[in-house]
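Sharing a structure, written as structure tokens. Questions coming.
Every protein chain except one is present and positioned as in the full complex.
Our next item is chain A:
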Amino acid sequence: MAVPALARPGADDPSGADEAGPDLHGASPRSWRRAFHDIRQAIAQRELWGHLGWQDIKQRYRRSTIGPLWITISMAVTAAALGGLYSQLFGQPIGTFMPYVTVGFMIWYFISACVLEGTETFIANEGLIRFLPAPLMIYVFRTVWRQVLFFAHNVVVYVIVLAIFFGQLDEPYRMINRMADGTQGVLHPGLSWTALLAIPAFVVIVANGLWVTLLFGIIATRFRDIPPVVSSFMQLFFTMTPIIWTPDLLRGGEPGSARAIVEQLAKLNPFYHFIEIFRAPLVGQVQSWTHWAVVGVITVVGWALALIALRNYRSRVAYWV
């Protein structure tokens, strides 16, 4: 019998019959079984959140003539303006700096939108949560999927920038020639097939977007002070993360000097590592595996925390919204 996924939690699997199907109703609301059931149900209903995510984008540009193309245009304008300005401020060649800023912005937009809209995910879907029985993860997937679609629009800008500046990127280059101590800047190898590493990097970043949305979403639903706090911190992190400046600029300070301390502090910023695993391959820069290691640890710890939150507070979200 082709019965589609059923709504939470009236959802005894009809094909499994009473004995074979998971008897979730006997399970306490705070159980792993229910938490994982929620995730499975949400994955089964991917048509729903897939549609809702598209809807969100179309919604934003409803009745505008060129619609979602505005996403691409605004990204292009930002990249051109900031790339142009900062390359001159820092005295860096525009041919390599422009792609660097473009890719940095692309992925930063994605990450910061996951964090910012993630905290609002259940609050924004309050109406649906209170009136329709559905797995909680639906709203998490919807929020992150929307960001993925935005991101896809921005990839176009990267392709254009790459087409323009390919000549400067496919050979070894330096972002800056002289570091603070007078030595030469880091020599980057230029674009190669390692660019494909950006794909697993993006997958990992999406996986992190999911746990961030889930965990922050639950916390922010309970404590409504969280969204404004998070948004002011994201502002701070944007400045602290090498997006419109390059890490070389901080290198070369004498041990104990303010420059060296700031350089160490910059490495404590988790966003730095996320940006780096995605950006370095796409602009042909050297990449340290420590970034991947840091991201890996954050992914595992983050998901563990988010799953615990899902288990313990899944059934409470409807009460809190």
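Note that contacts are C-beta pairs under 8 Å (C-beta built on N, C-alpha and C of every residue); 3 or more make two chains touch, one makes a residue touch a chain; residues count from 1.
Here is the rule we use: contacts and distances are computed from a predicted model.
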Omitted chain (choose from "sn-glycerol-3-phosphate transport system permease protein UgpE", "CE1759 family FMN reductase", "ABC transporter ATP-binding protein" or "Cytochrome bo(3) ubiquinol oxidase subunit 4") - UniProt protein name: "ABC transporter ATP-binding protein"
Residue of A:L128, A:V156, A:V206 or A:I226 in touch with the missing chain, whole complex considered: A:L128
Chain A, residues in touch with the chain not shown (by the definition above): 3-10, 12, 14, 18, 25-26, 29, 45, 47-48, 51-52, 55, 59, 62, 127-134, 222, 315, 318-320
